[in-house]
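Have a look at the structure that comes next, please.
With one protein chain held back, the other chains of the complex are shown just where they sit.
Right, subunit A next:
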C-alpha cells in the first residue's frame, strides 16, 4: 500500500479510453462499477466536447459479482452494436476487472459472431501499466488488428507523405501541435497520409502503410505503434519532438533523410528563414529583454517529452540556468537522463509530488516550468510557474491557437517563459526601493511546523529586504534558529544567521 494524495499519470483504462474516443465511430465499453465513467466528464468538460463521449460502462454490481458478468457484457456489446453501429467496440478492463479475472476475451468472442462491429479486448493490466503505457499499447493493438485483418496497402503514395501517430483527446495542446506540424510538412512539400487516432476511422488504418514514414511527436504515446510499423512494414519513423528552434531544425533535417532523392525545396534555407524571421524566438533570445534572464534559476518537471525539450530550450536557447530537470515518466527514465545530461545540475525521476515540492522549496528557483501540481506549489511559495505538461486543468485547453511544437510553438514558449519570470525592470526597481508590498510576511514555506515566533522588530527588518530574496532570507534564518534551538527570532538572530551563512 502506498499513501498517496495526488498522481501524475492516471490509471490504465484512461489511456485506453483516450485512444478509443479519439477515433471516429469507435465505442468503448468499460467493465467497471458505477461511477468509474468519470472519463466522460473529463472529456466533456476539459475538451468542451460537443458530442457524447463514446464510452459506456457495463456496470459491475453485486448481482454481477454473484453471477459473473458474461451475460451483461455480451448484452451491452450487442446493444451498443445496434444502437450506434460503431466500426469497432473496444472492451476496456479496469482495476475491478483485473481482480475479478473473468474471461473477458471469451465474452468478446461470443459477441463477435453476431455483431456488425469488430470487437477487441484492450490488452492492458491495471496493476502493471499507467495511462500513457496503456494508450501506447492500445494504439498499437488497434493498428495491428486492422493491418492484419485486411490486406495492408502495399503501394506508397507518389508524393512523399507521412503519418502522424499520437494525437489524442485530452492531450496537452495536441490539436494545436498537430496543426503546426501539418503546416511545416506542407511547406516542405510532404503530404499527410493519416493522423492517428484523432478524428480518424479504423477502417482507413489499412492505408497507413502507404506513407513514406511516421512521425511520433510525443514519446509517451505512439512509439509502440511506430515500432510495430517499422518491424512489419519497414516504415521508418521519427520520434524527435520538434519543440524549440534547435530541435525543430534537427527534426526537419531528419525528415530530409526520409525523402532523399526527391526534388523539393532547399531544407536548410527553409530552416534558416523560419528560424530568423518567421519565429520570433531567435530574435527574442538576442534582444536585451532576454539578457535579464541570463543565469536565472529554473526548475523543470513534467512528462518526459515536454520536460526534456523545455530544459534544452531554457538552457540552450535562452541562457537560463536549470537547477533541476525531472519527469514522472519512470518507464522512460534512462532516455530522459540522457537527454538532459549536461543541461541541468540534477535530475529528478519521481512520481511523488511531495518530493518535487520539497525540491522546489529547497532550490527556490526564480521560475518553475511544470504541471498543474507545480503551479500550486509555486503559488504557495510565491514562485511563478508556467505549465508545460499534463496533468492539466481546463485553463490548459485554450480556445486560441497555442502550439508548443514547430515555429509558432517557439513563439508561444518564449512568451510563456518571459511572462513567468518577474519582468526585468520591475526586478531592478524592487531591489532599489526594497519592494512595494507592505504586507506582513506570512509563512509560505511547505513545512507545517510553526513553532518559531518572529518579533515585530525582526519582521520589520525582514520587510526591508527586497521581495525576491526575502523568502530565502526568512527560510535561512529559520533554519539557523532551529539548528540553534532558538524559539524567538529577533533582529540579532537574523544577523547571526547571516553571519553563520557567510562564515
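FYI, a residue touches a chain if its C-beta (ideal position, glycine included) is under 8 Å from a C-beta of that chain, and two chains touch if they have at least 3 such contacts; residues count from 1.
Methods note: contacts and distances are computed from a predicted model.
Novice: The complex has one chain missing from view, so what does its UniProt entry call it, picking from "tRNA (adenine(58)-N(1))-methyltransferase non-catalytic subunit TRM6", "Light-independent protochlorophyllide reductase subunit N", "Probable electron transfer flavoprotein subunit alpha" or "DNA replication complex GINS protein PSF3"?
Specialist: From the choices "tRNA (adenine(58)-N(1))-methyltransferase non-catalytic subunit TRM6", "Light-independent protochlorophyllide reductase subunit N", "Probable electron transfer flavoprotein subunit alpha" or "DNA replication complex GINS protein PSF3", the unshown chain carries the UniProt name "Light-independent protochlorophyllide reductase subunit N".
Novice: Tell me which of A:65, A:453 or A:501 is the one touching the absent chain.
Specialist: The one listed residue touching the chain not shown is A:65.
Novice: Of A:11, A:86, A:386 or A:403, which one is in contact with the hidden chain?
Specialist: Final answer for the missing-chain contact: A:11.
Novice: Which subunit A residues touch the hidden chain?
Specialist: Here the touching residues of subunit A are 1-7, 10-11, 13-14, 32-38, 40-42, 44-45, 48-53, 56-62, 65, 76, 83, 94-96, 98-100, 126-128, 130, 373, 376, 379, 393, 448.
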